[in-house]
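Yeah, one chain of the complex is gone here, protein chain that is, but the others are all in their spots.
Let's look at chain A:
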């Protein structure tokens, strides 16, 4: 029975050793290069300043809404700060699962004293949402598979003659429907009006029908980079930061097609119903992690634009590659010649209907 005793005592020692160290604070994020940038820009400096706090990551942002609902129901909220996209933050806020934040008292002002509410401006799309980055969903293409005239127009995605081969699109209606309508001749400012009607939705699906056989559908942000690296697809949509890492860090023969990139926001929420002690700690972290310098620091590691106006001038070079990050930002004037603003309210209202239609169309 000796080995058993040894194992037991070793395990007990390991557990108590873990318990005796700093208090765990669980941050929820998306994994990958994005989470790594948060780790370096926010978590590491914060833990250095607060040795009593130990930050633990949970890569569950994709299921944040469902999981927070379940945690709330079970009365067992294990998360302290959660990174979500703006639309999820709006849903969580409406359902009372996220805590409301007063930007001017609970967030850091800009270095020149401008209050946070002005510094973030209209990016504060919900009372519970603390914006962190502006990212875009856009296309990358294989430079070696597109011939002599690389695509420079979003409608090239729908042009199977000029650019034969597979393309990868996200397995959800958002963005795809808008792009389809744009390329079916709908002016940019009328896209959501058209998409609100049944005929408009059918029209978008009909346009998507023209390339359906050549589409590989993705559901995780890492899929398109993998497909592009494999040469399985000629072009594909994904988050611009993933493409940046594919092109600049992995040195793959891929280039960006910025046309009609769709801007979206990502940021933090604090779950409702934390104990006072945990709430204070979470607020303290948020205050630190969303100040002007920290947001600018994050852009050293990944090509997402900081959400504060005051951070933009501080964006410098990539921490390891030493290249200027500004030209890789989705907000850079050269990249943002033709952008598309994602309409939260529209999708909040129509998402369920169009989702059902889209899934039915996929299954046909």
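One rule holds for everything that comes next: a residue touches a chain if its C-beta (ideal position, glycine included) is under 8 Å from a C-beta of that chain, and two chains touch if they have at least 3 such contacts; residues count from 1.
Convention: contacts and distances are computed from a predicted model.
> Since a chain is absent, check the UniProt entry for it and pick the matching name: "Putative spermidine/putrescine transport system permease protein", "Sarcosine oxidase subunit beta", "non-specific serine/threonine protein kinase" or "Aerobic carbon monoxide dehydrogenase (Quinone), large chain".
Spelling it out: the chain absent from the display is recorded in UniProt as "Putative spermidine/putrescine transport system permease protein".
> Please identify which residue in A:221, A:306 or A:330 touches the non-displayed chain.
A:221
> So one chain is hidden, and I want to know which residue out of A:26, A:214 or A:298 touches that hidden chain in the complete assembly.
Answering carefully, the residue with contact to the hidden chain is A:26.
> Hey, which chain A residues sit against the chain that's not shown?
4, 7-8, 11, 14-16, 18-19, 24, 26, 28, 30-33, 35, 56-60, 62, 70, 73-76, 78-79, 220-223, 225-226, 229-230, 250
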